[in-house]
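Now for chain A:
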Amino acid sequence: MSKPRIIVIGAGFTGVATAHDLALRGCEVTVVERGPIANGTSGRTHGLLHSGGRYAVKDQESAIECIDENMILRKIVPTVIEPNGGLFVALNEQDVAYGEDFIAGCEACHIPIEELTPKQVLAMEPNLNPGVLAAFTIPDGTFDPLRLALSFAATAKKHGAKFLLYHEVKGLLMDGQGNVTGVKVLDLPANKELELHADMVVNATGAWVGEITVMAGAQVPIQPTPGIMVAFDQRIAQRVINRLCPPADGDIVLPQRRMMVIGTTSFTAENLDYIPIIDEQIDLMLERAYELAPALKSAKLRGIYNATRPLIGSGAPGRSVARTFKCFDHKETDNVDGFVTITGGKATTLRAMAEKTTDIVLGKLGLNIPCQTMDYPLISYREFYALNN
Partner candidate 1 sequence: MAEQWNITLVIRRQKQGQQPYDQEFKMEANPDENVIDLVERVWAFHDKTLNYAHACHHSTCGACGMRVNNVEKLTCITPVRSVVSNGGTLRVDPMRNFPVISDLAVDMGELYRRMELVGHHPVNSDRQEAIQKEFRPAGPADPGEDFIRLSDCIECGLCMSACPIVGSTPDYLGPAPLAGAHQAGLASNPKLLDIVGGTDGVWRCHSAYECTAVCPSNVDPGWRIMELRRMLIGEKLKSWFSPRKSVEVSK
Partner candidate 2 sequence: MNTNPNIFTRILSWFDPRGKTLGTYGFMLNRITALGLTLYLFLHLIVLGTLAQGPDAYDNFLKLIENPILKFGELLVVAAVFLHGLNGIRIGLNSFGIAVPRQREFFIGVVVLSLIAIAFFGWRMYFA
């Protein structure tokens, strides 16, 4: 059997990570993306290298995925990560009360935390809200979204993966029995349409997966949930600052280069291609940011943007939906073979999502090749440009 030919639709975190895993396990991969790398949700994440702390109480499955992947990413791609750790801070009695569940949750999810006295935490981060009542350290971090994606893409390219950027999927090629055999693609720069055939098509378009599955008459319980993020032009802390409370709006502010980014909210939107900024949400973010770090009052706004989380599950909207990821084999769900969709999850869990997807894809092709990406160091993200295939 020659190398399996796989087409991956979407060059966000999931797409590039899946391309890397597939290529590392000997597949011939072609990634098709209608824009540049990480131009969708992946680019617009605030860049939190998630420790799982926020989900340690209510969504321990996601929390464990996050902490495990957090440790792996620190090892395999250190050159795009600010590894300075994070803090969970309590600003009122209600926060302090949440502390017990938080400690138990982190314990259960093997997330290493350490309690600090207000004096200790204010010594570490002088610009924190002086009224802090209790605090915990947490192994959070920050990464540069584009460079994280490029690192995976470069390593995939080194193992032969081809990247067709600015190529938009116009339709899926089907055989007689309603199975997917390839994609119909429009090369936007050259304004040429072309058809690509493959043994398997992986739909890794995140919040947009619905737009691709409909082409095959399949469907996934995707619930795109945008959230706003606001960037300030001063870095007033070296660590990620989380509010010690259940997931809420504006519960995190994190340092990135010379900026602080406060996130996020949660609402619904129809047109995923353009989500207008809602002014009230900016004010809410500013208010929450000033609560966590009053020093930000002297900072100016630098960027305001929305990012759409690809949440799964047709249950209640917004936060309570599971934050973990799911890989749908459309043979089982819609009797459409040769077509797999992977969505959901957090930015930090991109490698794990790729591993699960690749396991399923190779399994469908009757191959059983172990995954190695957990301890395979990624090459420099700049190599994505040096290698020209």
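Behind the choice of candidates: all candidates are chains of the complex that A comes from, given by their letters.
Everything below uses one rule, namely that a contact is a pair of C-beta atoms (placed from the backbone, for glycine too) under 8 Å apart; a residue touches a chain by one contact, two chains touch by 3 or more; residues count from 1.
Everything numeric in this text was worked out from a predicted model, so none of it was measured.
Looking at chain A and the listed options 1 or 2, the chain it touches in this complex is number 1. Interface of chain A with candidate 1 (complex): residues 35-39, 42-44, 47, 78-84, 124-127, 142, 144-147, 149, 165-166, 168, 188-191, 229, 231, 235-238, 255-259, 261, 271, 273-274, 277, 279, 302-305, 380-386, 388.
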